[in-house]
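All protein chains but one are shown in place.
Coming up: subunit A.
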Amino acid sequence: MAFEILEPGLATTVQDRGRFGYYNVGIPQGGAMDGLSAEMANALAGNTPAEAVLECTYMGPRFRTDRDTVIAVTGAPVDVKVNGGTRGQWSRLELAAGDEVAFGILQGGTRFYIGVRGGIDVPVVLGSRSTYGLGSIGGFDGRPLRAGDLVPVGDSAGPSGGREPLQEIDPGLRPRFEKEVTVRVMPGLYDHRLTARGMETLLNSIWTLTPVADRTGLRYSGPEVEWQPRQQPFGAGSDPSNIVDAGYAVGSIQIPGGKEPIVLHRDAVSGGGYAMVATVISADMDLLARSAPGTKTRFTPVGMEEALAARAEQRSLRARLWGAGA
């Protein structure tokens, strides 16, 4: 079966949990930006956490299904329309062959997810179905969807392994899409390049997310931060924020020129010549992905123990979603 794309939306891509193991050769992990919302779409559609979903950014697609199926829409708040009638997010939606699905104007957040029974069945490339647009690999022909695409959907007899699919996501478990967020970071690896005052500016200011935000990274506006004076090392650029090229951690924060911090996200390059002054902890990467432009953001420092505890908490939340043993 397939979804026929009638209108593609702004940047609708196929994503799964990501493409791991190739970062060392410059291929980013990719995968759904808001991983938890994507996983919830799979849980509702009767899949495993590994199936590919559609990630819709700001403006969703309009599509038609050619078979009866089950879908679920999770993530940023948006009206879901089936044949013109409004349906809910965060719950199972049964579609009949020929049904047309469309979306209203986003009411907050940035990305929503469409899970479908059987998953989006594009070829697996380097272990993942995720679209890496900059590299033109994975997903549907390595690119965002276009009008006229026939997006293959997997066998609806499906991989759920006999597990009873969820009917809806408990409201208490749903992610929130807020206009003010606090994001936990660990200082480093290049925090020594900022002055004490520069670090204080980073950690005590309120940063506003600009519209310059995509799968690669998110740019924030706010005050200027102060760098340590230095002698330009051989191989580094002339700006004080430049370093001799190094590997970039996923979630690392750069501040080119001392203005407008950029947080690297799932499709970012794996290395380059900007100092990474702090790194967003893995548990808060989804939170960044949910932020709409204009979101007031604070970066608060945590240590390794707290970061690992937050990661464990995320894991246990996901385990509850899938029930014991899933």
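Keep this in mind: a residue touches a chain if its C-beta (ideal position, glycine included) is under 8 Å from a C-beta of that chain, and two chains touch if they have at least 3 such contacts; residues count from 1.
In this text, contacts and distances are computed from a predicted model.
J.: Name the absent chain by its UniProt protein name; which of "Aldehyde dehydrogenase", "ABC superfamily ATP binding cassette transporter, membrane protein", "Ferredoxin reductase" or "Biotin carboxyl carrier protein of acetyl-CoA carboxylase" is it?
T.: Options "Aldehyde dehydrogenase", "ABC superfamily ATP binding cassette transporter, membrane protein", "Ferredoxin reductase" or "Biotin carboxyl carrier protein of acetyl-CoA carboxylase" considered; the missing chain's recorded name is "Biotin carboxyl carrier protein of acetyl-CoA carboxylase".
J.: Check the options A:12, A:29, A:42 or A:57 and report the residue that touches the missing chain.
T.: The single option touching the absent chain is A:57.
J.: Identify the residue among A:211, A:233 or A:247 that touches the chain left out of the display.
T.: Among A:211, A:233 or A:247, only A:211 touches the chain that is not shown.
J.: Among A:105, A:196 or A:304, choose the residue that contacts the chain missing from this document, as touch is defined above.
T.: A:105
J.: Considering the whole complex, not just the chains shown, which residues of subunit A touch the missing one?
T.: Counting over the whole complex, subunit A touches the hidden chain at residues 10-11, 57-59, 105-107, 211, 213-214, 292-294.
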